[in-house]
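Take a look at the following structure, please.
What follows is chain A.
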Amino acid sequence: MGLMERLFKTPAWGVHPDDRKQPAAAVPLRVLPMPERLYIPLLQHVGAPARPVVLVGQPVLKGQLIAEPGGNISAPIHAPTSGTVIAIGDLTAPHPSGLTLPAITIAADGADRWAELHGCDDPFALAPEEITRRTAAAGVVGLGGATFPSAVKFSLGKRLDVGTLIVNGGECEPYLSSDDRVMRDFADAVVDGVRIVMHAIGARQALVGIEDNKPEAIAAMRRATEAYAEVKVCPVPARYPMGSDKQLIQTLTGREVPADARAAEVGVLVHNVSTCAAVHRAIRKGIPLIERIVTVNGGAVKNPGNLWAPIGTLIDDLLNFCGVVEAPARLILGGPMMGTPLPHGRTPIVKGASGILAFNAAEAAVPEAGPCIRCGSCAKACPMGLLPMEMAAHIRADSFKGAERFGLADCIACGCCAYICPAHIPLVQYFSHAKGELSAQERASLRNDATKRLVEARAARIERETQEKAAAAARRKAERDRAKAAAAALSTTVTAEEISS
Partner candidate 1 sequence: MTLLELREKIGYHALLLGAVALAASVTLAGVDGKTRSGIAAAEQRDLQQSLAQVLPEGFADNDLLKDKVNLKRADGSAVAVFRARLKGEAKGAVFQMSARGYADEVVVLIGVDVGGRILGVRVLKHKETPGLGDKIEIAKGNWIRSFEGRSLGDPTAARFGVKKDGGVFDQFAGATITPRAVVKAVREGLQFFVANQPAIFAVPGKE
Partner candidate 2 sequence: MASYKEIAEQGLWTQNVVFSQLLGLCPTLAVTTSGTNGLGMGLATTAVLAVSGMIVSSLRQWISPQVRIPVFIVLIAALVTLVDMGLNAYLHDLYKVLGMYIALIVANCSVLGRAEAFAAREPVFASGLDGLSMGLGFTFALTLIGLIRELLGAGTLFSQASLLLGPSFKFLETTVVADYGGFLLMILPPGGFLVLGCLLAAKRLYEARRAVAAGPLSPSAQPA
Partner candidate 3 sequence: MIAAILSLTLLGTLLGFGLGFADRIFKVESNPLIDEVAALMPGSNCGQCGFPGCSGAAVALVEGRAAAAVCPPGGKALASALAAKLSLELDLSKVADRGPQIASVAEDICIGCCRCIKVCPTDAILGAAKQIHNVIREACTGCGNCVERCPTEAMTLQPIPLTVQHWVWPKPALA
C-alpha cells in the first residue's frame, strides 16, 4: 500500500479479519461414516416449520419425504438415510437459547437404501416453472446460511424479470471453507446448477463472485465455465462481509440495492455456490437436500477439514470423527463473525450449517467490555453506513425506537462493528436484543388490535342478541295482544249475538 493511500484513503466499509482458513481448506474432502442416529429438526429454513408425514416406527428410505412444507414459505424435509423413525419429539435446537424444536429421529439401518429418484437428463427442456417445482420438492434452501427456500426466490426472480444471476462464492467468514471446497471439488456441478437456475429465472448472464484469497477455487471455476460465455467468474477483493448479498451486488455490478427492497428490484438475484450445486443434484439426479459439506475447524479440533455429512448428524459425532485436542471452550454453528453459539454438542447440523467451529480456551476468550470512547471505528467499519455506537447507546437506555431512527432495521448483523470495537462492546448483541424486543412488541400490538376487534364483535353480538330478543319479545307480545283482541272481539260478537239473538 502506498504511503499516501495508507494515510489518506479510508476503506469504504468492512473489516479485514485474519481468515484462518488454512489448513482446513486445503485438506481433501472427507466423507463422514453414517452415524447410527440422525436427528432432523422440522425447522431448518426461514418460514413455517414443516409438518411430519411419517409415524413413529415407520421405516423410511434415503431421500424419502418425511415432512411436508408448513406454508407458502417453507420447505419439505427428506430422510438422509434409510432406517426407522424412532421418535418425533422435541430436541435441543442448534440455537443459542438452548430451547427445543420438534424433530424426527431416524435410526439408520446401515443399508443406506435410496428411495426411487426422478432425475432429468435435459433440464433445459423443462419449463422454468417445472424446475422451480422440482427444486421446491427437493427441499433446497439457501445454503449460505440464510436458508431461504430457493424455489420461492426463483419465482420471484421470474416475476421481476431478473437479468443477472449473482453466484455468491464470497465465503468471507474466517475459518470456513465449505463453499471453497464445493467450488474446487464440484466445479462442474456448480456451473451446471448455475445454468439451471438461470434457466429457471430467465437470467441472461451469471456473475460468480469469488474472493481473491481462494485462487484454487477461482481456477477450478474458470475451467468449468470455459464452455459457457454467459457464466463469468469474477474475483473480488477479500474483505468481510463480501459474502453479504448487498455488498457483493455492489462490488460486481456497481448497483446499490435500495433500503427496504429486495435484490431483485435492481434486476439481480443472488444464490450461493453450494445452493447451485444442490439445485444441480436435485434436478439432474432427483436427489433432495439431505447432505452437505460442513467445515469442522477451530483450535480444539485435531484434524480440521471439510466433511460430507448427512443433515441431522450430531455435532458431537462430527467432532469425534475429526478428533479434539481439548474440550472445546465454545461451539459455534457457522462462522466466527455471524455464527450461532451452541449450548452443547448434542444438537444436529441443519441445512444451513456451513461450518462447526470448536474453539479452544484462547480463541473463546471474551475481552471485557469497557465504555464507548466514541472512536467511530464501528461507523467506519459498518458496511451499511450506520452509526452502531449511537444505536447501542439508545438500546442501552431501552430506547428501541431511538435505535430504529438510527437505522436498526438496516443492520445486517454482520458483526464488523463488534469485531473492530476497541472497547469490546457487544454491539451485535445489543442489536439482536433490540430487534427481538421490537418484533415482540410488534406481535403484542398486533394481538392487541385483534383482541380489540374481538371485543367489539362480542359487544356487537350481545347488542344484536339483545335486540333480537327484544324484537322477539315484542313480536310475541303483539301476537298475544292480537290473539287476546281477537278473542275479545269474538267474545264481544258472541255476546252481541247472544244479546241480539
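Criterion applied: all candidates are chains of the complex that A comes from, given by their letters.
In this text, a residue touches a chain if its C-beta (ideal position, glycine included) is under 8 Å from a C-beta of that chain, and two chains touch if they have at least 3 such contacts; residues count from 1.
Values in this document were obtained by computation on a predicted structure and should not be read as measured data.
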item	value
Single touching candidate for chain A, where 1, 2 or 3 all sit in one complex	3
Of chain A, residues touching candidate 3 in the complex	43, 93, 95-97, 99-101, 368-371, 395-396, 398, 423, 425-426, 429-430, 432-433, 436-437, 440-445, 447-448, 450-452, 454-458, 461
